[in-house]
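Missing here is one protein chain; the remaining ones are kept as they sit in the complex.
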Amino acid sequence: MSIEEDNVESLTRKDTEHKLPLLWVVLFVGLIAWGVYYFYAYTPAFSGWTQDKEIEESLDKLNLN
Amino acid sequence: MSKDNSIYSKIIPLVIAMTVVVLVGTVITMAMPLLRDDMHPKLASTKEYTAIELEGRNIYQREGCVNCHSQMVRPLTADVVRYGDYTKAGEEFYERPFLWGSKRTGPDLARNGGRYSDEWQIMHLKEPTKFYPKTNMPSYAFLDRPANAVAAEKSMKALGYPYTQEDIDKVANSTELEVLTAYLQSLGSDIPDNMYVKVNPDDYDNTMAPMSTISPETKIAFVDNCAGCHGTEGEGTDVAAPFSDVIPDPVIDGYLFVSVANGIPYTMPSHIGIMTKRRMWELVLYAKELANKKRTATTTTTATNSDMSAVDSSVNK
Partner (left out) sequence: MKEMSIDSKIVMGYIYSSLFWGVIGLLIGLLISIQMWDPAFNFGEFFTFGRLRTVHTNVLAYGLGIGAEMGVFYYIITKLTKRTLLFPKLAMINLVIFNIGILAGTITLFMGYTQSLEYAEFEWPIDIGVVIIWVLFAINVIGTVATRKEKHMYVSLWYILVTVVAVAILYIVNNLPIIVSLTKSYHIFSGLNSANVQWWYGHNAVGFLFTTPILAMFYYFLPKSTNMPIYSHRLSIISFWSLVFMYLWTGAHHLVYSPIPDWLQTLGIVFTIVLIAPSWGSVINGYMTVQPDWSKMNSQYLTKFFILGITFYGLQTLQGPSQGLRAISSLIHFTDWVPGHVHMGTMGWVVLVTTASMYYIVTKIYNTTIYSEKLANTHFWLVLIGQVVFSITMWITGIRQGAMWKSYNDDGTLMYTFMETLVGNYPYWQMRTVAGAVFIVGMLFFLFTLIMTVVKGKREQSSK
(Lines give C-alpha, C1' and ligand atoms only; values in the text may rest on other atoms or scores of the structure.)
Protein backbone atom coordinates (compact mmCIF):
# COMPACT_ATOMS: atom_id res chain seq x y z
CA MET A 1 0.00 0.00 0.00
CA SER A 2 1.10 3.50 -0.75
CA ILE A 3 2.63 5.26 2.23
CA GLU A 4 1.92 8.67 0.74
CA GLU A 5 0.20 10.89 3.26
CA ASP A 6 -2.16 13.68 2.44
CA ASN A 7 -1.20 17.19 3.15
CA VAL A 8 -4.65 18.56 3.91
CA GLU A 9 -3.43 22.13 3.45
CA SER A 10 -2.58 21.39 -0.15
CA LEU A 11 -6.14 20.39 -1.07
CA THR A 12 -7.37 23.98 -1.21
CA ARG A 13 -5.92 26.93 -3.09
CA LYS A 14 -4.36 29.68 -1.01
CA ASP A 15 -4.85 32.70 -3.27
CA THR A 16 -8.62 32.30 -3.62
CA GLU A 17 -9.31 30.62 -0.29
CA HIS A 18 -11.86 33.20 0.85
CA LYS A 19 -13.21 34.28 -2.51
CA LEU A 20 -16.88 33.99 -3.39
CA PRO A 21 -17.76 34.41 -7.06
CA LEU A 22 -19.87 37.57 -7.35
CA LEU A 23 -22.37 36.09 -9.79
CA TRP A 24 -23.00 33.22 -7.43
CA VAL A 25 -23.70 35.58 -4.54
CA VAL A 26 -26.11 37.51 -6.76
CA LEU A 27 -27.81 34.24 -7.72
CA PHE A 28 -28.16 33.22 -4.08
CA VAL A 29 -29.62 36.55 -2.96
CA GLY A 30 -31.92 36.65 -5.99
CA LEU A 31 -33.26 33.16 -5.29
CA ILE A 32 -33.95 34.05 -1.67
CA ALA A 33 -35.82 37.18 -2.80
CA TRP A 34 -37.86 35.12 -5.25
CA GLY A 35 -38.51 32.59 -2.47
CA VAL A 36 -39.94 35.27 -0.21
CA TYR A 37 -42.23 36.45 -3.01
CA TYR A 38 -43.39 32.93 -3.90
CA PHE A 39 -44.04 32.04 -0.29
CA TYR A 40 -46.16 35.16 0.06
CA ALA A 41 -48.04 34.58 -3.20
CA TYR A 42 -48.91 30.93 -2.58
CA THR A 43 -49.63 30.85 1.13
CA PRO A 44 -53.38 31.15 1.81
CA ALA A 45 -52.84 33.08 5.06
CA PHE A 46 -51.00 35.87 3.19
CA SER A 47 -52.36 36.14 -0.33
CA GLY A 48 -55.67 34.30 -0.07
CA TRP A 49 -54.68 31.94 -2.87
CA THR A 50 -55.73 28.35 -2.27
CA GLN A 51 -55.40 25.21 -4.31
CA ASP A 52 -59.08 24.41 -3.81
CA LYS A 53 -60.19 27.82 -5.04
CA GLU A 54 -58.02 27.43 -8.12
CA ILE A 55 -59.51 24.07 -9.12
CA GLU A 56 -63.09 25.06 -8.33
CA GLU A 57 -62.74 28.13 -10.56
CA SER A 58 -61.31 26.16 -13.45
CA LEU A 59 -63.97 23.47 -13.07
CA ASP A 60 -66.66 26.15 -13.19
CA LYS A 61 -65.28 27.24 -16.54
CA LEU A 62 -65.46 23.69 -17.84
CA ASN A 63 -68.59 23.38 -19.93
CA LEU A 64 -69.15 19.67 -20.14
CA ASN A 65 -72.18 18.96 -18.03
CA MET B 1 -7.14 27.74 6.01
CA SER B 2 -9.26 28.50 8.98
CA LYS B 3 -7.79 29.02 12.41
CA ASP B 4 -6.83 26.03 14.52
CA ASN B 5 -9.56 26.60 17.07
CA SER B 6 -12.36 26.75 14.47
CA ILE B 7 -15.28 24.35 14.55
CA TYR B 8 -13.61 22.36 11.76
CA SER B 9 -11.02 21.07 14.14
CA LYS B 10 -13.40 19.99 16.92
CA ILE B 11 -15.55 17.00 16.08
CA ILE B 12 -18.15 17.14 18.82
CA PRO B 13 -19.25 20.75 18.27
CA LEU B 14 -19.19 20.08 14.51
CA VAL B 15 -21.45 17.02 14.72
CA ILE B 16 -23.81 18.82 17.10
CA ALA B 17 -23.98 21.82 14.77
CA MET B 18 -24.77 19.51 11.82
CA THR B 19 -27.50 17.76 13.76
CA VAL B 20 -29.11 21.05 14.74
CA VAL B 21 -28.99 22.37 11.18
CA VAL B 22 -30.56 19.17 9.85
CA LEU B 23 -33.25 19.22 12.51
CA VAL B 24 -34.58 22.74 11.82
CA GLY B 25 -36.29 21.88 8.54
CA THR B 26 -37.17 18.46 9.92
CA VAL B 27 -39.06 19.88 12.87
CA ILE B 28 -40.89 22.55 10.91
CA THR B 29 -41.92 20.57 7.83
CA MET B 30 -42.11 17.01 9.18
CA ALA B 31 -42.55 16.89 12.96
CA MET B 32 -44.75 19.94 13.53
CA PRO B 33 -47.37 18.90 10.95
CA LEU B 34 -47.85 15.65 12.91
CA LEU B 35 -49.56 17.72 15.59
CA ARG B 36 -51.66 19.88 13.28
CA ASP B 37 -55.37 19.26 12.79
CA ASP B 38 -55.23 20.08 9.08
CA MET B 39 -52.98 17.05 8.60
CA HIS B 40 -55.49 14.46 9.76
CA PRO B 41 -59.05 15.47 8.93
CA LYS B 42 -61.69 12.77 8.39
CA LEU B 43 -64.83 12.75 6.28
CA ALA B 44 -67.96 11.48 8.00
CA SER B 45 -68.23 8.80 5.31
CA THR B 46 -64.64 7.61 5.75
CA LYS B 47 -64.68 4.26 7.54
CA GLU B 48 -62.11 1.63 8.51
CA TYR B 49 -61.37 -1.01 5.92
CA THR B 50 -63.28 -4.25 6.25
CA ALA B 51 -61.28 -7.46 6.62
CA ILE B 52 -61.63 -8.44 2.98
CA GLU B 53 -60.74 -4.94 1.78
CA LEU B 54 -57.71 -4.70 4.05
CA GLU B 55 -56.40 -8.09 2.93
CA GLY B 56 -56.95 -6.92 -0.65
CA ARG B 57 -54.92 -3.84 0.16
CA ASN B 58 -52.19 -6.07 1.60
CA ILE B 59 -52.07 -7.91 -1.72
CA TYR B 60 -52.06 -4.59 -3.61
CA GLN B 61 -49.01 -3.62 -1.55
CA ARG B 62 -47.33 -7.01 -1.92
CA GLU B 63 -47.59 -7.01 -5.70
CA GLY B 64 -46.25 -3.47 -5.96
CA CYS B 65 -49.34 -2.19 -7.79
CA VAL B 66 -48.36 1.23 -6.42
CA ASN B 67 -45.30 1.16 -8.66
CA CYS B 68 -47.55 1.69 -11.70
CA HIS B 69 -50.89 2.97 -10.41
CA SER B 70 -51.34 6.24 -8.59
CA GLN B 71 -54.21 6.74 -6.16
CA MET B 72 -54.44 10.49 -6.12
CA VAL B 73 -56.59 12.57 -8.42
CA ARG B 74 -54.88 15.95 -8.52
CA PRO B 75 -56.93 19.13 -8.31
CA LEU B 76 -56.36 19.74 -12.01
CA THR B 77 -59.17 19.85 -14.55
CA ALA B 78 -57.73 17.15 -16.80
CA ASP B 79 -57.31 14.78 -13.85
CA VAL B 80 -60.84 15.44 -12.64
CA VAL B 81 -62.40 14.94 -16.07
CA ARG B 82 -60.54 11.69 -16.62
CA TYR B 83 -60.75 10.10 -13.17
CA GLY B 84 -63.43 11.85 -11.12
CA ASP B 85 -63.52 14.24 -8.19
CA TYR B 86 -60.07 15.21 -6.89
CA THR B 87 -58.70 13.51 -3.78
CA LYS B 88 -59.77 15.12 -0.50
CA ALA B 89 -57.62 15.22 2.63
CA GLY B 90 -60.46 13.71 4.68
CA GLU B 91 -60.48 10.50 2.64
CA GLU B 92 -56.92 9.63 3.67
CA PHE B 93 -57.53 9.11 7.38
CA TYR B 94 -57.03 5.33 7.43
CA GLU B 95 -54.33 5.15 4.74
CA ARG B 96 -51.35 3.35 6.30
CA PRO B 97 -49.19 3.88 4.38
CA PHE B 98 -50.59 6.32 1.82
CA LEU B 99 -50.61 4.74 -1.64
CA TRP B 100 -50.64 7.80 -3.87
CA GLY B 101 -47.69 6.48 -5.87
CA SER B 102 -45.32 8.53 -7.97
CA LYS B 103 -45.78 7.17 -11.47
CA ARG B 104 -48.81 6.52 -13.69
CA THR B 105 -47.65 3.74 -15.96
CA GLY B 106 -51.26 2.62 -15.59
CA PRO B 107 -54.27 4.83 -14.88
CA ASP B 108 -55.08 6.34 -11.49
CA LEU B 109 -57.22 4.08 -9.30
CA ALA B 110 -58.37 6.50 -6.60
CA ARG B 111 -61.92 6.51 -8.05
CA ASN B 112 -61.89 2.98 -9.42
CA GLY B 113 -64.60 1.61 -7.11
CA GLY B 114 -67.86 0.80 -8.87
CA ARG B 115 -66.62 1.66 -12.33
CA TYR B 116 -66.46 -1.98 -13.46
CA SER B 117 -68.11 -5.20 -12.42
CA ASP B 118 -66.38 -7.67 -10.10
CA GLU B 119 -66.24 -10.18 -12.95
CA TRP B 120 -64.52 -7.67 -15.19
CA GLN B 121 -61.95 -6.80 -12.50
CA ILE B 122 -61.08 -10.44 -11.96
CA MET B 123 -60.85 -11.29 -15.64
CA HIS B 124 -58.82 -8.17 -16.31
CA LEU B 125 -56.37 -9.01 -13.51
CA LYS B 126 -56.01 -12.51 -14.90
CA GLU B 127 -55.53 -11.47 -18.51
CA PRO B 128 -55.28 -7.72 -19.11
CA THR B 129 -54.51 -8.17 -22.81
CA LYS B 130 -57.96 -9.72 -23.28
CA PHE B 131 -59.48 -6.26 -22.90
CA TYR B 132 -56.53 -4.10 -23.92
CA PRO B 133 -54.41 -6.01 -26.45
CA LYS B 134 -51.63 -3.41 -26.33
CA THR B 135 -51.45 -2.99 -22.56
CA ASN B 136 -48.17 -3.50 -20.69
CA MET B 137 -49.86 -4.74 -17.52
CA PRO B 138 -48.65 -8.17 -16.41
CA SER B 139 -51.05 -11.07 -15.92
CA TYR B 140 -51.99 -11.74 -12.31
CA ALA B 141 -53.45 -15.18 -12.97
CA PHE B 142 -51.28 -16.55 -10.16
CA LEU B 143 -53.53 -14.78 -7.66
CA ASP B 144 -56.20 -17.36 -8.39
CA ARG B 145 -55.45 -19.14 -5.11
CA PRO B 146 -56.99 -19.13 -1.63
CA ALA B 147 -56.62 -15.89 0.33
CA ASN B 148 -54.92 -15.79 3.72
CA ALA B 149 -57.62 -15.27 6.36
CA VAL B 150 -55.11 -15.55 9.21
CA ALA B 151 -53.10 -12.65 7.81
CA ALA B 152 -56.30 -10.66 7.34
CA GLU B 153 -57.32 -11.15 10.97
CA LYS B 154 -53.84 -10.27 12.27
CA SER B 155 -53.88 -7.11 10.17
CA MET B 156 -57.31 -6.08 11.48
CA LYS B 157 -56.14 -6.68 15.05
CA ALA B 158 -52.90 -4.75 14.60
CA LEU B 159 -54.76 -1.73 13.30
CA GLY B 160 -57.61 -2.10 15.80
CA TYR B 161 -60.32 -2.13 13.14
CA PRO B 162 -63.67 -3.70 14.08
CA TYR B 163 -64.53 -7.06 12.49
CA THR B 164 -66.65 -10.15 13.01
CA GLN B 165 -65.88 -13.82 12.47
CA GLU B 166 -68.15 -13.62 9.45
CA ASP B 167 -65.83 -11.00 7.90
CA ILE B 168 -62.84 -13.28 8.38
CA ASP B 169 -64.72 -16.27 6.95
CA LYS B 170 -65.48 -14.22 3.88
CA VAL B 171 -61.74 -13.85 3.30
CA ALA B 172 -61.20 -17.55 3.95
CA ASN B 173 -63.75 -18.44 1.29
CA SER B 174 -62.30 -16.13 -1.35
CA THR B 175 -59.42 -16.26 -3.77
CA GLU B 176 -56.73 -13.59 -3.72
CA LEU B 177 -58.22 -12.26 -6.95
CA GLU B 178 -61.60 -11.79 -5.27
CA VAL B 179 -60.06 -10.20 -2.20
CA LEU B 180 -58.04 -7.78 -4.31
CA THR B 181 -61.17 -6.98 -6.28
CA ALA B 182 -63.03 -6.16 -3.07
CA TYR B 183 -60.31 -3.62 -2.31
CA LEU B 184 -60.35 -2.17 -5.82
CA GLN B 185 -64.13 -1.78 -5.59
CA SER B 186 -63.80 0.12 -2.31
CA LEU B 187 -61.54 2.82 -3.74
CA GLY B 188 -63.02 6.29 -3.80
CA SER B 189 -66.33 5.32 -2.30
CA ASP B 190 -66.05 7.83 0.57
CA ILE B 191 -67.36 10.43 -1.81
CA PRO B 192 -70.58 9.04 -3.27
CA ASP B 193 -71.23 9.96 -6.87
CA ASN B 194 -67.59 10.92 -7.29
CA MET B 195 -67.65 11.08 -11.07
CA TYR B 196 -67.30 14.76 -11.62
CA VAL B 197 -68.29 15.01 -15.26
CA LYS B 198 -71.72 13.66 -16.12
CA VAL B 199 -74.46 13.91 -18.67
CA ASN B 200 -77.73 14.92 -17.08
CA PRO B 201 -80.10 12.08 -18.01
CA ASP B 202 -83.06 14.48 -18.13
CA ASP B 203 -81.75 16.93 -20.64
CA TYR B 204 -79.40 14.93 -22.85
CA ASP B 205 -78.88 16.59 -26.14
CA ASN B 206 -80.82 14.49 -28.58
CA THR B 207 -80.19 16.70 -31.56
CA MET B 208 -77.30 14.63 -32.76
CA ALA B 209 -79.20 11.38 -32.57
CA PRO B 210 -80.63 11.32 -36.09
CA MET B 211 -77.14 11.12 -37.58
CA SER B 212 -76.85 8.25 -39.95
CA THR B 213 -73.12 8.13 -40.67
CA ILE B 214 -70.73 6.13 -38.55
CA SER B 215 -67.15 7.22 -39.21
CA PRO B 216 -64.35 4.66 -39.61
CA GLU B 217 -62.68 6.24 -36.56
CA THR B 218 -65.70 5.33 -34.49
CA LYS B 219 -65.41 1.71 -35.57
CA ILE B 220 -61.76 1.77 -34.48
CA ALA B 221 -62.81 3.38 -31.19
CA PHE B 222 -65.34 0.58 -30.78
CA VAL B 223 -62.65 -2.06 -31.17
CA ASP B 224 -60.32 -0.24 -28.75
CA ASN B 225 -62.83 0.67 -26.06
CA CYS B 226 -65.89 -1.58 -26.35
CA ALA B 227 -65.00 -4.84 -28.05
CA GLY B 228 -63.10 -6.19 -25.03
CA CYS B 229 -66.39 -6.72 -23.22
CA HIS B 230 -69.03 -6.56 -25.97
CA GLY B 231 -67.17 -8.48 -28.68
CA THR B 232 -66.00 -7.10 -32.02
CA GLU B 233 -69.46 -7.67 -33.56
CA GLY B 234 -71.38 -6.92 -30.37
CA GLU B 235 -71.89 -10.66 -29.98
CA GLY B 236 -71.11 -10.49 -26.24
CA THR B 237 -68.39 -12.08 -24.09
CA ASP B 238 -68.08 -13.60 -20.63
CA VAL B 239 -68.64 -10.19 -19.06
CA ALA B 240 -71.38 -8.74 -21.30
CA ALA B 241 -74.48 -10.14 -23.00
CA PRO B 242 -74.93 -9.67 -26.79
CA PHE B 243 -76.23 -6.27 -27.93
CA SER B 244 -79.18 -8.01 -29.47
CA ASP B 245 -80.22 -9.05 -25.95
CA VAL B 246 -79.53 -5.85 -24.02
CA ILE B 247 -80.56 -3.23 -26.53
CA PRO B 248 -84.35 -3.25 -26.85
CA ASP B 249 -86.06 -2.66 -30.17
CA PRO B 250 -87.25 0.01 -30.46
CA VAL B 251 -85.04 1.94 -28.05
CA ILE B 252 -84.73 5.61 -27.11
CA ASP B 253 -81.25 6.58 -28.29
CA GLY B 254 -80.84 8.97 -25.39
CA TYR B 255 -81.01 6.08 -22.91
CA LEU B 256 -78.11 4.37 -24.61
CA PHE B 257 -76.21 7.64 -24.84
CA VAL B 258 -76.54 8.21 -21.11
CA SER B 259 -75.28 4.67 -20.41
CA VAL B 260 -72.24 5.14 -22.63
CA ALA B 261 -71.50 8.60 -21.24
CA ASN B 262 -72.08 8.11 -17.52
CA GLY B 263 -71.54 4.39 -17.35
CA ILE B 264 -73.59 1.98 -15.26
CA PRO B 265 -72.38 1.47 -11.69
CA TYR B 266 -70.60 -1.86 -11.13
CA THR B 267 -71.34 -2.76 -14.76
CA MET B 268 -69.81 -0.43 -17.29
CA PRO B 269 -67.32 2.44 -17.02
CA SER B 270 -68.10 6.01 -18.06
CA HIS B 271 -66.77 7.51 -21.28
CA ILE B 272 -67.84 11.13 -21.07
CA GLY B 273 -64.40 12.46 -20.15
CA ILE B 274 -62.44 10.57 -22.75
CA MET B 275 -64.39 10.86 -26.01
CA THR B 276 -66.33 13.53 -27.81
CA LYS B 277 -70.09 13.52 -27.51
CA ARG B 278 -70.30 13.01 -31.24
CA ARG B 279 -68.15 9.88 -30.97
CA MET B 280 -70.45 8.53 -28.24
CA TRP B 281 -73.54 9.20 -30.34
CA GLU B 282 -71.95 7.36 -33.23
CA LEU B 283 -71.13 4.46 -30.94
CA VAL B 284 -74.79 4.35 -29.94
CA LEU B 285 -75.78 4.11 -33.58
CA TYR B 286 -73.14 1.51 -34.23
CA ALA B 287 -74.24 -0.62 -31.30
CA LYS B 288 -77.82 -0.47 -32.54
CA GLU B 289 -76.71 -1.42 -36.01
CA LEU B 290 -74.79 -4.42 -34.67
CA ALA B 291 -77.78 -5.45 -32.56
CA ASN B 292 -80.13 -5.26 -35.54
CA LYS B 293 -77.74 -7.16 -37.78
CA LYS B 294 -77.73 -9.99 -35.26
CA ARG B 295 -81.51 -9.90 -34.89
CA THR B 296 -82.22 -10.06 -38.61
CA ALA B 297 -79.65 -12.84 -38.97
CA THR B 298 -81.36 -14.95 -36.36
CA THR B 299 -85.07 -15.61 -36.33
CA THR B 300 -85.32 -15.88 -32.60
CA THR B 301 -87.14 -13.41 -30.39
CA THR B 302 -86.29 -9.81 -30.99
CA ALA B 303 -86.44 -7.30 -28.20
CA THR B 304 -86.47 -8.58 -24.67
CA ASN B 305 -87.63 -6.00 -22.25
CA SER B 306 -86.25 -7.79 -19.24
CA ASP B 307 -82.80 -6.31 -19.82
CA MET B 308 -84.05 -2.78 -19.85
CA SER B 309 -83.29 -2.54 -16.13
CA ALA B 310 -79.60 -1.90 -16.71
CA VAL B 311 -80.33 1.06 -18.93
CA ASP B 312 -83.09 2.33 -16.66
CA SER B 313 -80.88 2.40 -13.58
CA SER B 314 -78.60 4.96 -15.14
CA VAL B 315 -81.49 7.19 -16.09
CA ASN B 316 -82.84 7.16 -12.56
CA LYS B 317 -79.63 8.65 -11.17
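Some observations on this one:
Read from first to last, the chains carry the letters A and B; within each, the first residue is number 1.
In the analysis below, contacts are C-beta pairs under 8 Å (C-beta built on N, C-alpha and C of every residue); 3 or more make two chains touch, one makes a residue touch a chain.
Values in this document were obtained by computation on a predicted structure and should not be read as measured data.
When the full complex is taken into account, the listed residue touching the unshown chain is B:Q61, out of B:S45, B:Q61, B:N200 or B:T232. Here one chain is not drawn; of B:S70, B:N112, B:N194 or B:S244, the residue touching it is B:S70.
Taking the complete complex into account, residues 1-2, 4-6, 8-14, 16-21, 24, 27-28, 31-32, 34-35, 38-39, 42-45, 49-51, 62-64 of chain A touch the chain not shown.
If you put the missing chain back, the residues of chain B touching it would be 1-2, 4, 8-9, 11-12, 14-15, 18-19, 21-26, 28-30, 33-34, 36, 38-40, 58, 61-68, 70, 72, 74-79, 81-82, 87-89, 91-108, 128-129, 132, 134-140, 142, 151, 154-155, 158-159, 224-225, 272-278.
We adopt the following convention: only the chains that are shown with their structure count from here on.
One simple way to say how far apart two chains are is to compare their mean CA positions; for chain A and chain B this gives 38 Å.
Note for the complex: chain B touches chain A at residues 1, 75-77, 80-81, 86, 196-200, 272-273. If you check the complex, the residues on chain A that touch chain B are 8-9, 12, 17, 51-52, 54-55, 58-59, 62, 64-65.
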